[in-house]
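Other chains dropped; remaining ones untouched in position.
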């Protein structure tokens, strides 16, 4: 990463945004993969270890986001609208926050992650993060519009699937869990996981508005 | 609606925003009326049917909102500030979302809608949506400033009433409902309904900022 940062000093100033966005989106995808590990890991201590790795990636993304905002304050020339850069950076940061929060709350509340709702939502988050990373990667040259559009459509469809899984999970939870405190805990985790897919959709929407203007 | 859309092709490009906003606001008002039906309908299956009608209107509004954003990306000339157009469209979309969510959650959680809090909040939402629709309808010619201002004042006052009803409903709920799971369900529905009136206030606030600038 040191070399990476060093090389950016020689980049045309408006290219720096692409690299920063790509690093963010890569981290988000890695975090989503670790979340799938967390919900499939029966051992509490191992879950904690994976979550610690997620925390490191989340901190790295915080710094990348901060750098994007600093560059935005400095650069007069930006590759796309300043507000779109701001909003895309915020969305990617939000996805990272909610993915990390999902794992953290599972450990914090000491709920059993062996739950169909958790498994399915983690799977959707993983697919959605992958499509966001693909779409972000295509922003640099904007040659393959069909590829970007396909990814954005998938992110929207995955968000709808997440809504349905959320509803089914809540329905089952109220029907089968007699301990109201457990209901409160699991409901909060479902909500945070579902919000992660909403934030992927936010990122997709801003990418759509970027390509509409610059295509 | 097909004819309606066809006619818009011949409109001066900046007039299209008024028509789109009016259609949105009309749909919102219709949805609010259907919500009143839902909370006054003792039969579950009939509630589901009314909610399905609300879903159609909600989808129609999603598309209208999308068209407003597309027009905004296309048009250099807009009748008022681009950010105000963006924010008004988002507010109207949010009102529709929360009205629909209120009905959906009542069915989903299978709570009994025969509840003073639900009835009163649905009544307030109906009045508020009606005032928003009136104010939006006056934007086109901006001749009757007193009428717009009256509607905006009413929306603000209705939002305050909704806060009080929300507080009273929550107080009664905690005092009388012994099943904590029922508390969780009804509290969420009260919150969603109260948020619908907040979103009406957001719409009123952006309309106020529009008329302050252009009056």
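Letters A and B name the chains as they come in the text, with residue numbers starting at 1 for each one.
By definition in this document, contacts are C-beta pairs under 8 Å (C-beta built on N, C-alpha and C of every residue); 3 or more make two chains touch, one makes a residue touch a chain.
Please read these numbers as outputs of a predicted model, since none were measured by experiment.
Note on stoichiometry: the full complex in this file contains 3 copies of its one protein sequence, with 2 placed in the shown coordinates.
We take it that only the chains that are shown with their structure count from here on.
Centroid to centroid, with C-alpha atoms defining each point, chain A and chain B lie 30 Å apart. Contact residues on chain B toward chain A in their complex (touch as defined above): 69-70, 73, 108-109, 180-181, 184-185.
Across the interface of their complex, chain B is touched by residues 167, 170-171, 174, 180, 183-184, 187, 209, 212-213 of chain A.
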